[in-house]
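One structure is given below, encoded as structure tokens.
All protein chains but one are shown at their positions in the complex.
Right, chain A next:
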């Protein structure tokens, strides 16, 4: 378990307190495959005391998410979609987050203000593969945007999943608004917000830290940053002077920690502890998760796998097999089944209707009230 770095400034001190498994939170944060990280965890005890059921569920969802993402990339490369962006490499972080969120609608449940690399979280919440594929292929049946927006721009109001927006970081202070409503409702629900490391240069990130931490008016928020070491092509060093982004939260008296987001166990336990803290105290908490950007930025830079990078799904799977928790054959079957599900979902989505030209006027206003000035 990593320790909190609350208030204590100084990256080094904070870094020293992360677990031995945590990736070094030094400036160079692209997580490379290292001997240490891939060392087999043979003993069941090394899984943080999590039940086999949780471990296997986590593995299953991580595989599902990976297969889905790779399917989306294939759809893009086959010319059946215009743009891909997503979260392969973030499964350890994202799945744990989705498993732990209090899922449902209304202020008594958690709100999730996600960015575009959160497919693993959506899969863990229970999103069907086909619904991601419908979004990718811009079908009218896409439940998030009706074919209007990019891949991974999810919106599931039935689970309080706020719409993903293309402008980076605006989700951070918007999350303060839902947290404010949840605080008033007093049911222990929290607002969770995720985003990238480069995006933290936007003022909206600071807006969020300020709004969440005002004395006596603290908001129940889990503020997170997934630090994959890059903003498109600009490396971490290109914009950060601070050692850890989490150190910035400390300046606002927000409890904060840096974790190895490639380790599902560390992530799960850290998230659980922080969520409990937020629900209990009504105060914010901040997690910086070091993650892998396994397929590059997006289809804009090719979306090809970077085999030298740490792969959280394969590593976790190997650890489970080595520990005798998972059977290698059973694991293979899981991959195959999801692969088949992805293929048939793509085939089905291909048959489904696309948005009609006239539908541009739908939903400009509530109840599709006339928005066309020619008709005023």
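The definition used in the following text is that contacts are C-beta pairs under 8 Å (C-beta built on N, C-alpha and C of every residue); 3 or more make two chains touch, one makes a residue touch a chain; residues count from 1.
In the analysis below, contacts and distances are computed from a predicted model.
Peer 1: From the names "Branched-chain amino acid ABC transporter permease", "3-methyl-2-oxobutanoate dehydrogenase (2-methylpropanoyl-transferring)", "Cytochrome c" or "4Fe-4S dicluster domain-containing protein", which one matches the UniProt record for the unseen chain?
Peer 2: "3-methyl-2-oxobutanoate dehydrogenase (2-methylpropanoyl-transferring)"
Peer 1: I'm checking contacts with the chain that's been left out. Which of A:157, A:186 or A:324 qualifies?
Peer 2: The one listed residue touching the chain not shown is A:157.
Peer 1: Which residue among A:92, A:137 or A:176 touches the omitted chain?
Peer 2: Result: among the candidates, A:176 touches the missing chain.
Peer 1: Taking the full complex into account, find the residue in A:184, A:215, A:308 or A:329 that is in contact with the omitted chain.
Peer 2: Counting the whole complex, the residue in contact with the absent chain is A:184.
Peer 1: Could you list which residues of chain A touch the chain missing from the display?
Peer 2: 106-107, 111, 142, 144-146, 148-149, 153, 155, 157, 162-163, 165, 167, 170, 172-182, 184, 191, 203-204, 207-208, 210-211, 214, 362-371, 373, 376
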